[in-house]
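Every protein chain of the complex appears in place save one, which is left out.
Showing chain A:
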Amino acid sequence: MSTPKTLFDKVWDAHVIRHIEDGPDVLFIDRHFIHEVTSPVAFLGLEGRGASVLFNQRTFATADHNTPTLNQHLPVADPLSANQLAALERNANKHGISYWGLGHHKNGIVHVVGPENGITLPGMTIVCGDSHTSTHGAFGAIAFGIGTSEVEMVLATQCIMQPKPKKMRISVNGILGKGVLPKDVALYIISQISASGATGYFVEYAGEVFRSMSMEGRMTVCNMSIEMGARGGMIAPDQTALNYLKGRDLAPKGDAWDKLVPYWESLKTDDEAEFDVDLSFDAANIEPQITYGTNPGLGTGVTQQIPLAEAVKDGAASYKKSLQYMGFAENESMIGKPIDFVFLGSCTNGRIEDFRAFASIVKGRKKADNVTAWLVPGSHIVEAQIKEEGILDILTEAGFALRQPGCSACLAMNEDKIPAGKYAVSTSNRNFEGRQGPGARTLLASPLVAAAAAVTGVVTDPRKFL
């Protein structure tokens, strides 16, 4: 009998072209996503060495990091952003790469448009010059972020060189409580193992909670894998994954699809396969989460108090610096903290389910006067769904407006910046100092927690509205 393998082993090993002794594996890449921020220098490098794009049909370009979320039909005002966007378009056209720029009906955040158009498939290797490429692992793909030198490498050779990471399994069993969303599961795990707890590992998520989770939810969880230091996270593809993909625009059709199904069904961890680390959590212990510090590991249940320095894994000096930046103190309650902004969006929580969840709370209520809310769909397709499902009407009735798709205030490369000192409850992935604008203070949370804050103006337990 052959050696038992994990899901990760099966996909990784199938892509190794060459193993270098005391060195990395040469790994073939099935799909490469590029956007305007991390690709221009890669194309310059490619041209500098007189190389061309080896397989241009395996690369897909979309504009997202820099794009405005208002008046996308107008020229982009910031000349530097406009310059990067123009470079992406020029490079894509020159090298025959599929390009979804501003105004294209499929445009949106790279990690939203890949799956929703069926570019992402189980068993693939997928890379992008963006750490949240781990999102695509929700489909049983090995997907991870790379640097610009590696973007150039993939353009030139369709390969990257990586040592095989160690393997970690994180199981969550039991039933999630009322108002507990996939984002809470992710934030809970990170708070338990710290922002570096999975560094050096590739994570497989297993157990009842992920099995019963929607694809949107699985994408949220895999998206946040990088926030625990993992290179990526993945979930074995099942009927839920195949149902999501079947019929999507660029997914295989007919016979081509049918031929792949047996392979996809084989993509699961063998019973006897071993992990370097095997962790397990109980769903019953997870309540809606919120972060209070300046890394995603510094979070807690929304009804809890900010921990004392000795209770956290970060050094006391770093922890105190973190609380000082946030304007919080040890032992304070998070409930009732006044907030100024709410951001619903990003590759973590800019999908249709996130808008449905947000709408479920704001329906029949009104936006708090002290809150500025930026609701940003992850793609035009999500935007269209929001309108078709009547969610836009609910939002409008409650005093909210919808913006146009893009990364927006997740990393504030466009105009959507949280002002210095202001508090934002954000459904994005990072609460680093200045992440949402210089001096901005970010509280990461689920769409339900964001909605509860948006209608009350303070940090609120969303369960009281459900």
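What we mean here is this: contacts are C-beta pairs under 8 Å (C-beta built on N, C-alpha and C of every residue); 3 or more make two chains touch, one makes a residue touch a chain; residues count from 1.
Simple rule for what comes next: contacts and distances are computed from a predicted model.
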{"item": "Chain left out of the displayed complex - its UniProt protein name, from \"FAD/NAD-binding ferredoxin reductase-type protein\", \"ABC transporter permease subunit\", \"Formate dehydrogenase\" or \"3-isopropylmalate dehydratase small subunit\"", "value": "\"3-isopropylmalate dehydratase small subunit\""}
{"item": "Contact with the hidden chain (one of A:I97, A:V112, A:A412 or A:V459)", "value": "A:A412"}
{"item": "Residue touching the undisplayed chain, where the options are A:L70, A:A401, A:A420 or A:L466", "value": "A:A420"}
{"item": "Of A:L7, A:A92 or A:L121, the residue in touch with the unshown chain", "value": "A:L121"}
{"item": "Chain A, residues in touch with the chain not shown (by the definition above)", "value": "17-18, 20-24, 26, 28, 30, 37-38, 40-41, 44-45, 49, 51, 54-55, 65-66, 78, 80-81, 83-84, 87, 121, 123-124, 129-131, 144-150, 152-153, 156-163, 165, 195-196, 199-200, 226, 229, 231, 252, 259-260, 263, 295, 297, 314-315, 317-318, 321, 411-413, 420, 430, 432-435, 438-439"}
